[in-house]
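Structure provided below as structure tokens; questions to follow.
One chain of protein is taken out of this complex; the other chains stay put.
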Amino acid sequence: MTIKVGLVGGTGYTGAELMRLVAGHPELRLDCVTARELSGKVVSDTHPQLRGVVDLVFSTVDNERLAACDVVFTATPHGVAMRLVPILLAANPALKVIDLSADFRLHDASEWERWYGEPHTAPEQLAEAVYGLPEYHREAIAKAQLVANPGCYPTAVILGLAPLLESGLVRPAPLFASAVSGTSGAGRIPRVAQLLSEAGGGVSAYNASGHRHLPEIEQALREQNAVAELSFVPHLAPMGRGIHATLCAQLIADMADEKTLHHTLQERYAHEPFVDVMPLGGHPRSGDLRGGNLCRLAIHRPQGRGVVVVLSAIDNLVKGAAGQALQNMNLMFGLPESQGLGVGGLAP
Amino acid sequence: MTIKVGLVGGTGYTGAELMRLVAGHPELRLDCVTARELSGKVVSDTHPQLRGVVDLVFSTVDNERLAACDVVFTATPHGVAMRLVPILLAANPALKVIDLSADFRLHDASEWERWYGEPHTAPEQLAEAVYGLPEYHREAIAKAQLVANPGCYPTAVILGLAPLLESGLVRPAPLFASAVSGTSGAGRIPRVAQLLSEAGGGVSAYNASGHRHLPEIEQALREQNAVAELSFVPHLAPMGRGIHATLCAQLIADMADEKTLHHTLQERYAHEPFVDVMPLGGHPRSGDLRGGNLCRLAIHRPQGRGVVVVLSAIDNLVKGAAGQALQNMNLMFGLPESQGLGVGGLAP
Amino acid sequence: MTIKVGLVGGTGYTGAELMRLVAGHPELRLDCVTARELSGKVVSDTHPQLRGVVDLVFSTVDNERLAACDVVFTATPHGVAMRLVPILLAANPALKVIDLSADFRLHDASEWERWYGEPHTAPEQLAEAVYGLPEYHREAIAKAQLVANPGCYPTAVILGLAPLLESGLVRPAPLFASAVSGTSGAGRIPRVAQLLSEAGGGVSAYNASGHRHLPEIEQALREQNAVAELSFVPHLAPMGRGIHATLCAQLIADMADEKTLHHTLQERYAHEPFVDVMPLGGHPRSGDLRGGNLCRLAIHRPQGRGVVVVLSAIDNLVKGAAGQALQNMNLMFGLPESQGLGVGGLAP
Partner (left out) sequence: MTIKVGLVGGTGYTGAELMRLVAGHPELRLDCVTARELSGKVVSDTHPQLRGVVDLVFSTVDNERLAACDVVFTATPHGVAMRLVPILLAANPALKVIDLSADFRLHDASEWERWYGEPHTAPEQLAEAVYGLPEYHREAIAKAQLVANPGCYPTAVILGLAPLLESGLVRPAPLFASAVSGTSGAGRIPRVAQLLSEAGGGVSAYNASGHRHLPEIEQALREQNAVAELSFVPHLAPMGRGIHATLCAQLIADMADEKTLHHTLQERYAHEPFVDVMPLGGHPRSGDLRGGNLCRLAIHRPQGRGVVVVLSAIDNLVKGAAGQALQNMNLMFGLPESQGLGVGGLAP
């Protein structure tokens, strides 16, 4: 089997990472990559790491050609996929689509409108889309035609907090998440704040009053406990890749010691190929996961007090974007879930 | 007036930064710098940034010479100052001492023993030492003979959380602090974890189960509210200098809107030369404060919910160590508090 | 004496650094800062490191106000100062101007046109401008009305190579300079190549076929030897500040051993406040010079062969721009040359 792949949106880091992974996957063939402003240009001139790996030129969005693919990935700014996907699915009812943007992640169209400032144009597809976090929706993903690939922060935060809520050991509110991302999360867009001269000097929070990934995270946590409520503060650190999230929840009474908490996490992910629970006392480093599709977790209960701390690290472009998209695609096509992904990271 | 300065412990980054500041202070003259293993070596061979600034050689600890100074700074690993300071104070009852280590920060000797694993050898001095956070103990510092200079994390966390506790607007427990530090906080000590090859690749938490700065922070917060309790998770990020702390507390009922919270913070520090409260919506960047003695704060109340978020940034080696020590010294000698300190930071 | 300062172009890193230095200089008062697109905005919103240091708002270019200053610094893209300066000098014949852009650095208007792609609009001023490298033109600078402040690479390269040419010990051609700069050298301009995600990952050369600083360097070297010819390759490294230049020249016959070469360099700069020649065997680190106005040099003659290697490091924004501008201003106004500059750097 060779699966014909179309990629809409190949300018950014997510698109580039997806091309790298597609090139290394034995069952896939990249048919076309679109990029509005770069159409006609050699892909590897924009992404020199792909010289010798991808020899396509960027094309404009050609609905017919995309609809002739087996699977289309959309790695576009929000607002694009919700307009394109209905057209493609109408043109080819057998097509599978994985959207890496935010367009199909929130089930509630009015909530989407509230955070993105415009009405959702494809409420029907929104209702059908499956949230592509395999650890929680594996079966639905396998059957889905349209998968909403999770955001990077949400992947790190949900994988760390959901098992605690699931277990009923912690209070659903308030939950805290302080997360640090590398600059690639902000995209390959020329902005002063992401210049090395600016972002290279230190750490800072941003969007502390409200980040668009918050409703997505709470929606997922509320699958475990309907009243889950999270305070989420994202930060920028001087690194290209990686997310590290530090998650805090309050234990209900004295229901669980540290070992029980660790056991809960370990059991939950015992058979997951891409979640690694460290031994007690561990501290995951985002730098160890570069290029790999792993989410690495550790759990602490400091001083035996009533607060549990979960540490969660991923590569934002892999498990937080392109890698998870490929994992979803493997599930949707009945391929081995880990195919083309590997597990190790590149360090130093 | 020329104040004669002795520095015990000149090998590390804190000692070096203190030498830089002392050299720029018009009333100070550095008389001697000790360093056990480097005695006889030129100071600026170890700290090339001081070539042309400090032309001393390191000496061994000479109690007589140190006691003949007007002020002695100790920038040594814990356990050293508590043995040396009583000897120096006995030799020169007019001597003033500022200890930049952890030896005199905790009022309770048994608490000190619990965190540092050995009995405190100078309980008398421990009882007399003043905690050198000028924003909360200015008058006592001015009269003190022995000042315990605060730790770097404690400076950032206390300055951010104390006003909220003081105001009575938030619950004293649980409080959350997720703080990120540059590698200089770990000292100029050859360790694998602080190699650029390791720490340069990403972010990681460390000592999530208990960091020695926790009891120091809680001791200070309990001056505002006796039952304050903090969950504190420190992290390492790929940068040399700087601390950024993200602090969360739960509002009591609906006692204060965002503007009131901001006003509370602003009023508390309105006359402080080294605390800068940003306008509402602000996000301090640790990188903007390099070399300056400033603590920069911002406050948010995300989505109008019941959680308040304070962002706090400092240069760990200046306001978090050597700069604050100099600020304390200015107070102890009746000099203008800001002398030799400046306010601006070096960016990029 | 209080000198009234005007700054044209306050958006970039050079302008911001100049404001920091002006604020710390006891004889200067910053009267106005212009920035076309930010006019009316608070300066420290753009440069948060200046909060509490500079409390001006950006203004538009007001020729009358600028001409009423004692000194005007122009820190603008090339092509701006050559149009503005003649107007200001006509309006106020007593005004002194220091141009930090490239507009007055090349003596030859046709050479300027060749590298900058448009005719020079102020050939008269070009002829009168003094090249502001104090170590080589101190007396002329002191008498000058218009000083062309050297580029960052030229400062590092000329200070390292000129003494060797002056001594007659090396061949004037070919000379080699491989220099590495931090990203702040490219300015505070949103460009993909300077994003942390791009520049943070490694080192690369740029403009290897010809960089605009080349003619400026050769012009200066030819003051020492009329046939000097340089191969110059600039690079970008993952750091915000700093330049490190590695300079190679071929010894004429066997005219000088390593000690003689070192002595030549040391003698040349023995009385220079801002050039530091390291002992034999030294290696300057650009990171030790951050915020300081120093050029640090070291010299090697590897394996006693016929090639001499000079290593040269500066802070590109200080000795390579704003600091040198202030040094020139001190000379032009008869102030102590080092006033407001200090010597030390900030490390780590």
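Couple of notes before you dig in:
We call the chains A, B and C, going by the order they appear; numbering starts again at 1 in every chain.
Note that contacts are C-beta pairs under 8 Å (C-beta built on N, C-alpha and C of every residue); 3 or more make two chains touch, one makes a residue touch a chain.
All figures in this text were calculated on a predicted structure; none of them were measured in a lab.
Among C:Arg20, C:His213, C:His300 or C:Lys319, only C:His300 touches the chain left out of the display.
For the options C:Asp62, C:Glu124, C:Glu229 or C:Asp257, the residue in contact with the chain missing from this view is C:Glu229.
Shown as candidates are A:His137, A:Arg171, A:Arg241 or A:His300; the residue that touches the absent chain is A:Arg241.
Of the residues in chain B, those that touch the hidden partner chain are 13, 182-184, 186, 188-192, 194-201, 238-240. On the side of chain A, the interface with the absent chain consists of residues 13, 16, 20, 23-24, 47-53, 182-184, 240-241, 276, 278, 284-285, 288-292, 294, 296, 342-348, using the contact rule stated above. Even with one chain removed from view, chain C keeps its contact list with that chain: residues 174, 176, 178, 180, 182, 197-198, 200-206, 208-210, 214, 229, 231-233, 235, 237-239, 241-242, 244, 246, 248, 250, 281, 283-290, 298, 300-303, 305-307, 309, 311, 313, 347-348.
Here, only the chains that are shown with their structure count from here on.
Distance between chain centres (mean CA atoms), chain B to chain C: 36 Å. Separating the centre of chain A from that of chain C, both taken as means of CA atoms, is a distance of 45 Å. Annotation for chain B: residues 182, 241, 284-285, 288-290, 347-348 touch two or more other chains.
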